[in-house]
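Of the protein chains in this complex, one is absent; all others appear in place.
And now, chain A:
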């Protein structure tokens, strides 16, 4: 099908974009990469009266790293995040996870910040932000800038804390402290499809190589990214036991793609493998 009629705005500056959203936010949608929004428009699942296209805001097409973490601007495409060597060196989990977001062609257009705001429970990048305790920088005409931590940003399925008069201008992915290994893996019917279950893990070791902290974040296992602290469960280095513990905390749903029980089974298998890989990345 074809998208419904819409009034189109193409601001040249962020100031102009937030001014448009202040005036029209309730009936407008921000268009960045459009790889989720445009299918919904084409299928007429949504029909905003206005689109605020931010693709001219070239100043926001950045991926910057410093020793603390990685800053991703609103217009950075998934492919930009994937290719940025400095981002991979600072926060390896970014590339580990973004490579499993859809197909390369979609990653050429879709934006990382857009997928955070979209807040799909099957989306990889929301779980990455949640696992790393990252944050999203929002901007509106009314409040100026405000920063929302990941734990408060994902409100429900397809619902984030970004108000309709706000634009998400940047996401910040902090570098985990100390000697920390990370891993991302997921299972889907075909590469590039939505995952039936996906998990990102983070394992920190102390100077002796013993586990000091462990954590996992899951996608497709609940309404928002599910973060489970596994430090206590993983301290002995028994990855299967830790994975078992993680799966017990999850309450996935049945759908046409997989039963809840199968999803929990996948969580056990993938988490054990993922913790082991994250640990081995930093083990002495």
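The criterion applied here is as follows: a contact is a pair of C-beta atoms (placed from the backbone, for glycine too) under 8 Å apart; a residue touches a chain by one contact, two chains touch by 3 or more; residues count from 1.
The rule is short, and it goes like this: contacts and distances are computed from a predicted model.
A.B. asks: If you look up the hidden chain in UniProt, what protein name do you find among "Peptide/nickel transport system permease protein", "(2Fe-2S)-binding protein", "Na(+)/H(+) antiporter subunit C" or "HTH arsR-type domain-containing protein"?
C.D. replies: The chain we cannot see is, by its UniProt record, "(2Fe-2S)-binding protein".
A.B. asks: Just name the one of A:17, A:31, A:132 or A:162 that touches the chain not displayed here.
C.D. replies: Going through A:17, A:31, A:132 or A:162 one by one, A:31 is the residue touching the chain not shown.
A.B. asks: Tell me which residue among A:13, A:105 or A:259 touches the hidden chain in the full complex.
C.D. replies: Candidates A:13, A:105 or A:259; residue touching the omitted chain: A:105.
A.B. asks: By the contact definition given up top, give the residues of chain A that touch the hidden chain.
C.D. replies: Spelled out for chain A, the touching residues are 1-8, 10, 31, 34-35, 38-39, 41-43, 51, 53, 55, 79, 102-106, 108-109, 190-192.
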